[in-house]
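Of the protein chains in this complex, one is absent; all others appear in place.
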Amino acid sequence: MLRIARLYIALVLVFLYLPIVVMAAMGFNASPLYALPFEFSTRWYQDLAGNDRLIEAGWNSIWLAVLTSVLATVFGTLAALALWRRSFRGRNLLRILLLPPIAIPWLITGTAMLVFFFWTGIGRGLHAMLIGHVALAIPYVVLVVGTGLQTMRADLEEAAMSLGSTPVHAFFRVTLPLLLPSIVGAALFAFAVSLDQFVISYFLSVPGMTTLPVEIYSAIRKGFTPEINAISTILLVASMIIILGFARFARPGGLGDSR
Amino acid sequence: MTAVDVTAVAKSYGTTTVLSDITQTFGEGTFTSLLGPSGSGKTTLLRIVAGFVKPDAGVVRIGERDVTDVPVWSRNIGMVFQSYALFPHMSVAQNVGFGLGRRGIRGAKAKAEVERALEMVRLPGYGDRYPRQLSGGQQQRVALARAIVIRPDVLLLDEPLSALDRRLRQEMQVELLRIQRESGLTTIFVTHDQEEALTLSDSVAILDRGRIVQVGRPAEVYERPKTRFAAEFLGDANFLTGTVRGGAVEIADSMIATEGPLPVEGSQATIAVRPEKIAIDGAEAMPAAPDEPTNRLRAKVLSVIYSGTSLTYLLRSGELSLKVFAQNSLGRPLDSGTDVVLSWAPRHSVVLAD
Partner (left out) sequence: MPAEAGAAGAPATTRFRPPPWLATAALLLPSYAWLTLAVLLPLGTMFAFSFLEATPLGNRPVEWTLRHYRAFHDQPYLLGVAWTSLSIGLWTTAICAVVGFATALALVRATAGRSRETLLILLLLPFWTNGLVRVFSWTMVIRGGGFLDVAARSVWPDAPSLGFLYTQPAIVLGLVHGYLPYMVLTCYIALLAIDDAVIEAAMSLGARWPTILFRILVPLAMPGLVTGAILIFVPVIGAFMEPRILGGRVGVTMGTVIEDQFTQAFNWPLGSALAFTMLAVVLGVFATFSGVLRRTAQA
């Protein structure tokens, strides 16, 4: 029974990783038509280095993700503090309002942004994508930081105040240091959300102001070349590293668990 | 050293009244337990004294100072939390020194104070450890050191021993009492453990549904409960209800004598008798002349709970169910169904107010 169960998990893992591995391997195959037998080459990565379009889109993606991460983390952390450490009327409603960006299909959110930004004159481009990405990332940050606050007992702040800390002092000396792993985790998460975001970027991009996923999409639609495999592999490895970092930081309890 | 005065304090959340009209003085250097079931308002009262909860009405004074509108951080209190609330990212020394730092005491002077406080709780040299490296009992001591090192005006303890196992709890009770005596701090201790309250306190206050129903020395509260709630919550009790007749209470066909003042002739009265105050004898041992100053009641043993050193008899006398604790001195409990005579001195019949 145990054997079968473990074999089954292994099969599922093969299903999940096989196409990714095949794709990554093809990026190192010399043939432009994906012809086999396999012949190792870094040719496509070298081509990539000369592809200004993709490189520019790559930088756009990175900058967008950095800005999204910073803004969403700051705003989301503040909101999480209010939603998990203060009681006020309408708190549940505000928590529910975090769901639309997560639960409504991105196709709908993305087209709605397109319509609204066009209509108000905000227009399309990197600034519009930034507005969209931050909005998508905020709910995740609030939830991750909120979970961190939930596992951190409120009596630590009370203990600090009983020893003479003002609420502001207690926040900086006790709450913030203990919350830091969650906040770092949330920032990485927000970074990954932005870096991998395709649908919303797709509707808000204009030629010359695109991100890597949008460029990859248009390249795929034009026809496959191993260059796409190369850039895709890089993007994939980058997000995996970020998410593994997130898993390390945002483990429930983190450093905040004294029991 | 300072006394704490709470005057006419009330608190409600929405329509739920948590505390109503509490007036109580916690004397200088005394150890007072607030004892009550959950929801009785004992924790709220402690948190009002601490300053975490603002009372709807009333005044809180620490010493001469009216602190009702003073925030927690300006009150100079020492508090030990149920879960200890040690800062997990700080060493033991940093935890204990936290309050000193807030009072401008730093460097060598702070270090000496921290070391002295750790000696007081018998953890000298533990300064460099982190809370997660300590056992529950040790964390408890650090929390106590952190609270007393700042020389607070009042020490507030919120069920600090409830997370410890039985052995450790008894050990810590002794420690706590020693430290309180040595430091001479006015101490308010919230607990739902009656034994703990009796062992530790100079004074026990029993709370029920937001009111203090009785305050006094432990022996006084235990031996002379004023109400049925107090008698039931603190220890065990048998309740006998009857009519006052000729300076005694008539229950079924027995007359129960008491030393306390009784209500007027002909009215209803309830008497509480502690189970360990009742002696149990075989029925054949009943003396012929019932004129001695002893209350006697015929009863039948329903069942016996055997627990080694002691026995608990559950008995029935007419309509009454009774409970009696007996020492297991004979090594052979009475069988159920045995007819027995129960007897106790009139001074152990406590007349209740309700």
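Labels for the chains are A and B, by order of writing; each one numbers its residues from 1.
By definition in this document, a contact is a pair of C-beta atoms (placed from the backbone, for glycine too) under 8 Å apart; a residue touches a chain by one contact, two chains touch by 3 or more.
In this text, all values refer to a predicted model and were calculated from it rather than measured experimentally.
Here one chain is not drawn; of A:32, A:167 or A:208, the residue touching it is A:167. Across the entire complex, the residue among A:49, A:115, A:176 or A:206 in touch with the chain not shown is A:115. By the touch criterion stated above, the residues of subunit A touching the omitted chain are 1-2, 5-6, 8-9, 12-13, 15-20, 22-23, 26, 34, 36, 74-76, 78-79, 81-83, 85-86, 88, 94, 97-98, 100-101, 103-109, 111-117, 119, 131-132, 134-135, 138-139, 142, 161, 167, 192, 195-196, 198-199, 202-203, 213, 216-217, 220-221, 224, 228-229, 232, 235-236, 239-240, 243-244, 247.
Following the convention adopted for this analysis, only the chains that are shown with their structure count from here on.
Inter-chain spacing, taken between the CA centroids of subunit A and subunit B, is 55 Å.
Subunit B contributes residues 50, 52, 71-74, 76-79, 81-89, 98-99, 102-103, 131-132, 139, 146-147, 150, 156 to its touches with subunit A in the complex. Taken together, the subunit A residues at the contact with subunit B in this complex read 153, 155-156, 158-166, 169, 173-174, 177-178, 255-258.
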